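Dropping the structure in here first, questions after.
Certain chains of the assembly are absent from this excerpt, and the rest are unmoved.
Note that the chains are named A and B in the order they appear, and that numbering of residues resets to 1 at the start of each chain.
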Amino acid sequence: MGELIFAIGMGAVGVSAVTGVLEAGRKPIDLFGVVLVALTSALGGGTMRDLLLERPVFWVADQSYLVAAIAAGVATFVLVRLVRLPANLFLAPDALGLALFTIIGTQTAMTYGAPWFVASFLGVVTGVFGGVLRDILCNEVPLVFSGELYATASWAGAMLFIGLVRAGVAGTSAALIAAAAIFLTRLAAIHWRLTLPSFSAKA
Amino acid sequence: MGELIFAIGMGAVGVSAVTGVLEAGRKPIDLFGVVLVALTSALGGGTMRDLLLERPVFWVADQSYLVAAIAAGVATFVLVRLVRLPANLFLAPDALGLALFTIIGTQTAMTYGAPWFVASFLGVVTGVFGGVLRDILCNEVPLVFSGELYATASWAGAMLFIGLVRAGVAGTSAALIAAAAIFLTRLAAIHWRLTLPSFSAKA
């Protein structure tokens, strides 16, 4: 179980590093800058979760996360200079990363004694904050705040996970169900362009 | 006294969430994104103070702050879609939030043993950092850095509070006087357009 979580976390870190590289690629940023944006994208959400929970920051304690993020970032950097990649190639992996990070984050927060409603938001923080930091570094309004359901899917999945655990479902089953729900909701939202009402003040 | 501080903090959190919604409303951000910007605006200053002081983050320990911020954010989101609100409706509550957050932050920093000059800046961080994060998320130069006295009023009030306490004034009285000073300075600055000299390098 511990090894499974480690493998899942590693996969999510790699995928998020890839999205960081792709985003940074639209800006005049050099190779090392791209690596730093990729690291922020991959490690930012979990870092913020760990700071808020006052627990050791996961990638400072175990450097394999840092190595994985850099390897994924550099590989992507090289790949996109060689090959024309379809623009939607990473939508499914990104949705998977969102699902995995959210559930890991929610689970970790509950383990550290956070109240359940706070835990659901720490799941969202883990899932989306890396992407928010990536967009801030690239001087963009964060993408997760608009367009097809993203942060919303993350939060709904975190709440589902908490509800399942409270209803007595075993942790691994609850995690799989909730992660699948986030993953499929995100893909469905992209496919059918599902959005929340956008803000429009009377002026 | 503890209950009074809790009530004041809750009020300041609610007011700051409202300003987050109003700011986010000028950007293409969906409902959940608006809620996240409101949360950042309401909780960001106190979060940074708690991280810097190595104390438990206030809204992770007690989820009523999170609930209050979300409730205020969603209510504002609905309200501004129904009613045309006067643009200056929230200037006074925002000034009140600035005053309350600053004094709570300075007081907390002193309680945790920060040197007095550091404590005054942690008061400013508590008072203005939520607004700074709100503006960064919305991809704007932070408003608190320009225009009528804002961060300046916060810092002057924090120093006044520290001076009063050192002069032997009781904590509650010192807090009320300093908070009133910040509140009135901010309102006076808006009314008479009081500003600090702006930077203008010889080029």
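Some notes on this structure:
Note that contacts are C-beta pairs under 8 Å (C-beta built on N, C-alpha and C of every residue); 3 or more make two chains touch, one makes a residue touch a chain.
Keep in mind that what you see is a predicted model, and the values were worked out from it rather than measured.
This structure file shows 2 copies of a single chain, while the whole complex it describes contains 3 copies.
One rule holds in what follows: only the chains that are shown with their structure count from here on.
Averaging C-alpha coordinates per chain places the centre of subunit A 29 Å away from that of subunit B. Note for the complex: subunit B touches subunit A at residues 21-22, 24-34, 36-37, 39, 47, 51, 54, 56-57, 59-60, 62-63, 66-67, 77, 80-85, 136-139.
On subunit A, the positions that touch subunit B within their shared complex are 51-54, 114-118, 121-122, 124, 132, 136, 139-142, 144-147, 151-152, 155, 195-203.
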